[in-house]
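Dumping the structure here so I can ask a few things about it.
For this depiction, one protein chain was excluded, whereas all remaining protein chains were kept in their positions.
The block that comes next holds subunit A.
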Amino acid sequence: MIIIENEEHFNQIFDAKKNEKLILAYFTAKWCGPCQRIAPIVTEFSEQFAEKFEFLKIDLDENEEISDRFNVDCIPTFLVFKKWVTLNFFEIFKFRATFFAGKLSKL
């Protein structure tokens, strides 16, 4: 899981990895209860699906411009990209690990 520091960093990583793998941008914040609860599960997935997905962790407080750009208005939010195309946009409140894993395996 790569922790994104700012928009430049994001663009850099994105351009570098977009042709290799599917990119999963994971928007989170320290003050968000549900985000904290699913954090260990997402870390697990980033390892489980490491071959196919590049997980990018984007903290909202550090990365305001990126969240504005992708219109993130509630968290946790997961954006899956293939090259520059958004394949899927999950806004998950009641996080079901099996559901998420299922979706990822199908991509």
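FYI, a contact is a pair of C-beta atoms (placed from the backbone, for glycine too) under 8 Å apart; a residue touches a chain by one contact, two chains touch by 3 or more; residues count from 1.
Everything below uses one rule, namely that contacts and distances are computed from a predicted model.
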UniProt protein name of the chain not shown, from "Methionine aminopeptidase", "Thiamin pyrophosphokinase thiamin-binding domain-containing protein", "Ribosomal RNA-processing protein 40" or "GATOR2 complex protein WDR24": "Thiamin pyrophosphokinase thiamin-binding domain-containing protein"
Option touching the unshown chain, where A:24, A:38 or A:60 are the choices: A:60
Sites on subunit A contacted by the missing partner chain, in the whole complex: 29-33, 60-61, 64, 68-71, 73, 84-89
